[in-house]
Each structure stands twice: as structure tokens, then as C-alpha cells.
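What follows is a single structure, written as C-alpha cells, with notes after it.
After this line comes chain A, so read on.
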Amino acid sequence: MADEGMQSWKELALGCAVTTPGNAKDFNTGDWRSTRIPVTDREKCIKCGMCYIMCPDMCYTPDPDAEGFYLWDTYYCKGCGICITECPKDAISWKEEEETA
Partner candidate 1 sequence: MKTATAALENFKKLSPKNLPLDEPLSKGHRACQGCGEVLALRMIAKAVGKELIAVSATGCMEIISSPYPQTAWECPWIHVAFENAASVASGVEAGRKALIRKGRIKDDGAKIMAFAGDGGTADIGIQALSGAIERGHNFTYVCLDNEAYMNTGVQRSSSTPYGAMTTTSPPGAKSKGQFSWKKNMPMIAAAHDMPYVATASPAFHMDLMNKVRKAVTVPGPAYLHVFAPCPTGWRCAPDISVETARQVVQARIFPLYEVIDGRYVLNRDVKKPLPVKEYMKKQKRFAHLTDEDFAYIQEKVDADWNRLKALVKATNPED
Partner candidate 2 sequence: MIEVRFHGRGGQGAVTSCELMAQAAIAEGRYAQAFPSFGPERRGAPLQAYLRISDEPIRLREKIYEPDIVVVLDPALVAGGNVKDGLKEGGTLVANSPKSADDVKKDSGFNGRTAVVNATKIAEEEMGVPITNTTMLGALLKAASLVDKESVVEPLKNRFGKIAEKNQKSLERAFAETVIEE
């Protein structure tokens, strides 16, 4: 819960511990991105996973519907562009966000 314990001191966990592991996942770092998003051209993609392993924000996850491809997550992508620079096949490129909306 994102606002756990923010109301009253009486509701804080012992020693201000956070007892819900990984609840930062609720936090929308996609807000940090400006207008551009990385878009993968699946024609060029060789499923090497560099985007998956090199993303500091863990925005790429294996696509359950398309074996071997990776899905990009708008909720976390801060728009750093590492995936674009590191893609060995230049399969990922910037697109204006409106174009894909």
C-alpha cells in the first residue's frame, strides 16, 4: 500500500519497517518520461534480450503471448534510451508518445 502508515504515528510498523516487500512497484516512474517512448520493431528484433537485461528500470519483460519477444512497460519507463543505444540490431527507436497513443 503506497500510503501505508502516512496518517498516524500509531499506525507505523515497528521501527518504521516496511513489511510489504517490493511495494515500490506501485510507484509510477513512467511519469518521469517526457514525450518520447522506445518502440521495438519486431521485424528487426532478434530476441537477444539486451533491452531486458540492460534496462535500469526493468521495463522489459518476456511477452507471454509472443515467445521470445519482450514487452515494454509504460508504467516504469523513465525514457533513458539505453535500450535504444544498446540494441545490437537497431530494432528500438524513439517515437513521439502521441503517435502511438
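Definition applied: contacts are C-beta pairs under 8 Å (C-beta built on N, C-alpha and C of every residue); 3 or more make two chains touch, one makes a residue touch a chain; residues count from 1.
Regarding candidate selection, all candidates are chains of the complex that A comes from, given by their letters.
Keep in mind that what you see is a predicted model, and the values were worked out from it rather than measured.
Enquirer: For chain A, which of 1 or 2 is the touching one in this complex?
Expert: Looking at every copy, the candidate touching chain A is 1.
Enquirer: Residue numbers of chain A touching candidate 1 in their complex, please.
Expert: By the definition above, chain A touches candidate 1 via 1-6, 16, 18, 20-29, 32, 49, 53-59, 73, 75-76, 78-82, 84-86.
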